[in-house]
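The complex appears here minus one protein chain, its other protein chains still in place.
The first chain written gets the first letter, and so on, giving A, B, C, D and E; residue counts start at 1 in each chain.
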Amino acid sequence: MILLTRKAEFSASHYYWNEAWSAEENARVFGKCANRNGHGHNYTLEVTVAGEVDAVTGFVVDLKELKDVMDREVIAAYDHRHLNLEVPEFRTAIPTTENIAVAIWRRLEEKISGAKLHRVRVYEMPDLFAEYSRD
Amino acid sequence: MILLTRKAEFSASHYYWNEAWSAEENARVFGKCANRNGHGHNYTLEVTVAGEVDAVTGFVVDLKELKDVMDREVIAAYDHRHLNLEVPEFRTAIPTTENIAVAIWRRLEEKISGAKLHRVRVYEMPDLFAEYSRD
Amino acid sequence: MILLTRKAEFSASHYYWNEAWSAEENARVFGKCANRNGHGHNYTLEVTVAGEVDAVTGFVVDLKELKDVMDREVIAAYDHRHLNLEVPEFRTAIPTTENIAVAIWRRLEEKISGAKLHRVRVYEMPDLFAEYSRD
Amino acid sequence: MILLTRKAEFSASHYYWNEAWSAEENARVFGKCANRNGHGHNYTLEVTVAGEVDAVTGFVVDLKELKDVMDREVIAAYDHRHLNLEVPEFRTAIPTTENIAVAIWRRLEEKISGAKLHRVRVYEMPDLFAEYSRD
Amino acid sequence: MILLTRKAEFSASHYYWNEAWSAEENARVFGKCANRNGHGHNYTLEVTVAGEVDAVTGFVVDLKELKDVMDREVIAAYDHRHLNLEVPEFRTAIPTTENIAVAIWRRLEEKISGAKLHRVRVYEMPDLFAEYSRD
Partner (left out) sequence: MILLTRKAEFSASHYYWNEAWSAEENARVFGKCANRNGHGHNYTLEVTVAGEVDAVTGFVVDLKELKDVMDREVIAAYDHRHLNLEVPEFRTAIPTTENIAVAIWRRLEEKISGAKLHRVRVYEMPDLFAEYSRD
């Protein structure tokens, strides 16, 4: 088995806020991230698929197809967007790095063809990243 | 003469919008950046100062003081903020990378002591940066 | 299950030396690293924790708490230090990248709360790193 | 168990071409990569070995030996070479990132001594990499 | 005056060969680069323009136009190409990093509108780059 990983980037705004809490409680738990004007990041996404190498093409997955799926399912929805205000899954879930990784997994899982989605890694900053996989 | 450069980072939201234009004109000129929900970036700031090396300390500038000035004058005002909504100089000027570099120069110019501000470089993304200097 | 990784850096000195060996044997096995004046590195530490995403906060772990534990248990002890001379675990064990990774695991294992320590990765240089985990 | 990873780089040319196909079919499947004049990359190779830390040296593997094996078995054969024209395993297999990772595994597997080859990762570009392991 | 820099990448093959010299002389001067099967690199290009910030848009240059010029004049001609065999200016000049920087300057100089081309920087590898400017 071989793994193939492709990176992509998106720039988005978000904030952390729990509607059930007071402003004080949100500030205490989420600190600067609770600023409801929002702040933003250049997110880096790494999508890893697993499969067998096709003996004819030498590919685990058609890279152009993989890029198209990532662009259509994730980048088009997230890039230059406000995650809380414009992305449906974050109307209820707080767009933490962890929740973004899970959400991207769900967006991609059924759409990858020819190989199996293996891992989604999301960097919010170069020094912070979350990874989700089913294994 | 020697130059010393220190980097810092801030994460902020912004959008590009000219109030004097129609929504169509804003979209035509600014593309995805005209989304008024905002989007964001991890900005990297490089502040360069010029001076003579102090024979006793071996420093052009006290690094702790330089960091304090950068934190107080720039990072505290920009990090985890919405540039258009919360930073005074961007109520009128559009927070493009170019304008951010000029604005940071103005914030720092009078506050650096012991050396001369030489250049301000701002990365909006790893593949796009603006530099401002007086020379 | 989701993994969350946070990076930190520390700058430290070290040397490789086995007291039971002659100077010649130390030089033969450890090469330039056997220079007892010491040399140093900017180490990069990646601490990965595993857990469930908290439905209320969207966090696997409180990032501020994780940072505080890393700062208190590792960075305060290692940064701007001579590992052989000032860090107790390297009085006997040679501070190789492998041993540093194991030592950091031991420092952190009992101190991480709310999630499980999953992996410690230490870069001595951008082109050399060691990883330790219990799985 | 601990993992140790060492990086190396090689610069090489390649193209993607299936002799059994027409030029049109090659262009359709492989796009710009089907240009038989070749194009090239700065490949980054990460070789990971697994083992126990030697109590005397603090090493999983002798780093100099590992570097020598990587240089002799891989870099000498691939660096500044045209993979299709000069590297035997790519006379039949197309030198995709996936196939390069498998080929490097085969070159190294029997040659690593003192530890077990655990994973080979190959970056063709910073945003694309393949990993191969037996586990 | 403000500078704005945009990066792009291209992957290409090349070799160093002076037709007036013997094979031995080429090998002596150019080493591994004299292999006429070619080898390749992921080149990084940084194009810097200088100008005044437009008071209405906040731009020194329209980024989309700059990207279009770079794509059309440079990337389309160089990416996934063999520089010696397919790019006219390298039929006579050896495609060293220095010559590539000068060639890209010539391709761009007349085509940048609204600002002045200030500097072209080309990385052949992360540890080697050439810069050309008229100042």
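Methods note: contacts are C-beta pairs under 8 Å (C-beta built on N, C-alpha and C of every residue); 3 or more make two chains touch, one makes a residue touch a chain.
Note that the structure is a prediction, hence the values are computed from the model and not measured.
The chain we do not see here touches B, C, E in the full complex.
With the whole complex as reference, residues 16, 18, 20, 29, 31, 93-99, 101-102, 126-133 of chain E touch the missing chain.
Listed by residue number, the positions of chain B touching the unshown chain are 1-8, 53, 56-60, 63-64.
Residues 9, 11-14, 32-33, 35, 37-42, 79-82, 85-86, 125-126 of chain C touch the missing chain (whole complex, contact as defined above).
Just so we're on the same page, only the chains that are shown with their structure count from here on.
The chains touching chain A as well as chain D are C. Centroid analysis (C-alpha atoms only) places E farthest from chain C. By residue number, over half of the touching pairs seen at A-C are also found at A-D, the match among A-D, A-B or D-E. Per-chain CA centroids place chain C at a distance of 28 Å from chain D. In this assembly, the C-alpha centroid of chain C lies 41 Å from the C-alpha centroid of chain E.
Residues of chain B in contact with at least two other chains: 126.
Contact between chains, per the stated criterion, is found for A-B, A-C, A-D, B-E, C-D, D-E.
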